[in-house]
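A single protein chain has been removed from this complex, and every other one stays in its place.
A, B and C are the chain letters, set down in written order, and residue numbers restart from 1 in every chain.
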Amino acid sequence: MTQPVPPDLSARVGSVHLKNPVMSASGTFGYGLEFTPFYDISRLGAVIVKGLSLLPTQGNAPVRIVETPAGMLNAIGLQNIGVERFVKEVAPRLDAGGAVYVANIYGRTIEEYEAVARRLSEVPALAAIELNASCPNVKEGGIAFGSNPQGLSGLTRRVRAATGKPLWVKLSPNVSDIGAIARAAEEAGADAVTLINTIVGMAVDPRTRRPLLSNVTGGLSGPAVRPVALRMVWEACKAVKIPVVGIGGIQSAVDALGFLLVGAAAVQVGTANFRNPNACIEIIDGIRDFFVREKISRLDDYRGTLLLRE
Amino acid sequence: MTQPVPPDLSARVGSVHLKNPVMSASGTFGYGLEFTPFYDISRLGAVIVKGLSLLPTQGNAPVRIVETPAGMLNAIGLQNIGVERFVKEVAPRLDAGGAVYVANIYGRTIEEYEAVARRLSEVPALAAIELNASCPNVKEGGIAFGSNPQGLSGLTRRVRAATGKPLWVKLSPNVSDIGAIARAAEEAGADAVTLINTIVGMAVDPRTRRPLLSNVTGGLSGPAVRPVALRMVWEACKAVKIPVVGIGGIQSAVDALGFLLVGAAAVQVGTANFRNPNACIEIIDGIRDFFVREKISRLDDYRGTLLLRE
Amino acid sequence: MPQGSPRFVHGTIHHNTGSGIFYRMEVAIPERIDFVPGQFAMVSGWPGNDPLLPRPLAIFRSGGVRGKGTVEFVYKVVGRGTALLSGLHAGDPIALTLPLGHGFEFPGEERSWWLVGGGVGFSSVFPAAAALDGQRADFEIFLGARTRDQLPPGEWIPGGAVPGRVHLCTDDGTAGFFGTVAAALRDRIDRWRPTGPARVAILACGPREMLKVVAELALPLDIRLQVSLESYMACGFGVCWGCVTAVRDGEKSVYRRVCKEGPVFDAREVVW
Partner (left out) sequence: MPQGSPRFVHGTIHHNTGSGIFYRMEVAIPERIDFVPGQFAMVSGWPGNDPLLPRPLAIFRSGGVRGKGTVEFVYKVVGRGTALLSGLHAGDPIALTLPLGHGFEFPGEERSWWLVGGGVGFSSVFPAAAALDGQRADFEIFLGARTRDQLPPGEWIPGGAVPGRVHLCTDDGTAGFFGTVAAALRDRIDRWRPTGPARVAILACGPREMLKVVAELALPLDIRLQVSLESYMACGFGVCWGCVTAVRDGEKSVYRRVCKEGPVFDAREVVW
């Protein structure tokens, strides 16, 4: 009797090889170091680090988070140590984790984006750069670039020229036509698109008559947004030839499989890490168990096999 | 000692007077008749009836609904008896309910919209017409008109000319800039905008590899969408001078007050009716209790009084 | 029978106990409710919005007096909603909309009834059996399950173990007839000698494939068959149009609401 061959979970996002399709989402995983007490983070497909800007950023005043039905709003405002300190203090420690790392970058102007991308190109530990063109929680930049094809195209082209690393462009869901936005990124040279970032939302206290977030609006994430994310990822997969990374409300292997089924090359897990720090690992194990049960030998045999009626 | 004067909950949506700001949302309340076992529907601000099309419409094949975290997707496909049978068979029975009624209309072409609006203009029981330019569950019409300002403007102008009834335009949330869409409706002659309709979403079964809805995608409603709806209503209120009616995930008086606080003239309650058929009445009572407790004597003293930091 | 108009009530769990794979739950409610066998309730016994929607459960029994009622349900845990219900304790609150839908019809002319329950489908046909037993009508019960321990406890069977009245069937032969409930019914039909066209009528509830086979047996013989269908439901009282099933309307097929025109349909109308 032969031993059953374990299913091959390896995934590719363009030229980036991942041992499995499950990555942590930016802003929900720190630099990965906070997770080492929970598990060996090299078991992840990749770690996407917290968004980095050119200069250290203070972020928004508290209150920064508010819970909503099956979701949460955040308005962190990209508090981070800035690219320089990241490169000097954090990057050297990343190798120790043994994981594949991707940097998530953000700028108030195209020039800032370019500068951050350029500086990070020198960091060998980084497998790719994810361009956050969709942060809803900062006054300038971010979503301003991401909500129309022209803006996104211009930004992507410039950052593309500034770095030799694979460039993933993270898309905003706050748009009329996600397919058109994804195509704009593709045409401007992105190696992959990742989506969705958070959906802009708001919560108020009827008694104090004030917004619950100091920033007034925030970004909605978590299971509540999953149906919207899945639809957008499906549309993006139909619109572009470059790999699509699916994000939004993924909590379990079943959720992750849904995104892979509609065509995602890989997925990212964000908010789910908060309630269950082991979420990513449980998802990887759950995908493997599903493939064993369903006798699927390779991820590629499953990806994008959604059945539609004629 | 004098008796405390009960707070004045009366609301106005343009020329339409409502005894309170709580209406039932279209498609979640039938023609109102199914609710008469639960309560006297004339206690509502208004009843928005199920969407009407020119011809009887069969709707989509089952499965039409799927539950999602704190929400649901629906792809009913506007099953309805058509405007003719509505006018002949249902409209005459509406008066008996004693409620304020608004018809919700839908067409595959501008001409169909016009024809439905024209026919309904003859129904005295209807206080207004709500133009559904945002149904995500039909192949033609609907959202195709509602997702860009030009399309919406053209449609609104034509329907505006076809009826003397107050015209409310129901907006799609599947857009980049809800303020621009709301302004397009205002400039084209809408008496009010109502929002949000459902957000396009999707759910799949990873094992059968099929979409859970026969229509593949459906519209997301329920508490999950409330933060997004509230943000869009707030933006619409800032963008237009005509009244804005707030819809999306409202389940309790606290939720409804949030929409009124950011400036909505009134609200509609949809999905919440399913789990709790008394939802609308409990919301009305809850608003009254809140006003008593907070010593607010009129709805108008509360509406739009959101406090922002300078 | 008149089909009472629905109400929304807050109840309190009296007891909620597992018996094999089934749970039986009794709820205290403010009013006694009357119901037609086959009618159901929309049940939500959990706080929060996940799951969001109430779940349909057939009304198994109702009791009490004006101003103080009880209602019973029998259910099987198949997913999140039923799992949450199974975790409720005596004293916990629960919300119900009931009675809902169009139940079984009992026209006078039939002289004999066959009641068919597959899986937890007995929860709809036992109330019918109890009603027939009350009228001292002639009926037989066919109960199908995969294995012996997936059959309902014997003491739940209305009318008790009158010889020849209850036909247990298991797919694996661990109890009663070795085979499906449809096969047992086929046997019974073979032994049956109709003396007139209206002599026997069937009421059935269970998986759709089972109901289809029963229809294929009964309809060619002009045996009147009423089937109770299942569907995903959002409201349960006819306003969302989410629960529809295709039924024949003359030449055409139209979508009717399982929660309103059903859950019980004449099997001749159903588009199988």
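Structural remarks
To be clear about the criterion, contacts are C-beta pairs under 8 Å (C-beta built on N, C-alpha and C of every residue); 3 or more make two chains touch, one makes a residue touch a chain.
Note that this is a predicted model, so its numbers are computed, not measured.
The residue touching the chain not shown here, chosen from A:M72, A:A182 or A:V244, is A:M72. Within the whole complex, the absent chain has one touching residue among B:A70, B:A117, B:L230 or B:I287, and that is B:A70.
Within the set A:S10, A:S42 or A:N276, the residue that contacts the chain not displayed is A:N276. With the whole complex as reference, residues 46-51, 80, 83-84, 87, 89, 92 of subunit C touch the missing chain. Touching residues on subunit A toward the chain that is not drawn are 27-30, 34-35, 37-38, 50, 58-59, 61-72, 74, 76, 79, 222-224, 251, 271, 273-278.
The set of subunit B residues touching the chain not shown comprises 69-70, 223.
Basically, only the chains that are shown with their structure count from here on.
The touch graph of the protein chains shown is complete. Centres computed as Cα averages put subunit B at a distance of 36 Å from subunit C.
For the pair subunit A and subunit B, the distance between C-alpha centroids works out to 34 Å. Taking each chain's centre as the average of its CA atoms, subunit A and subunit C sit 47 Å apart.
Multi-chain contact residues of subunit B (touching two or more other chains) are listed as 68-71, 222-224. For subunit C, residues that reach two or more other chains under the stated contact definition are 48-50.
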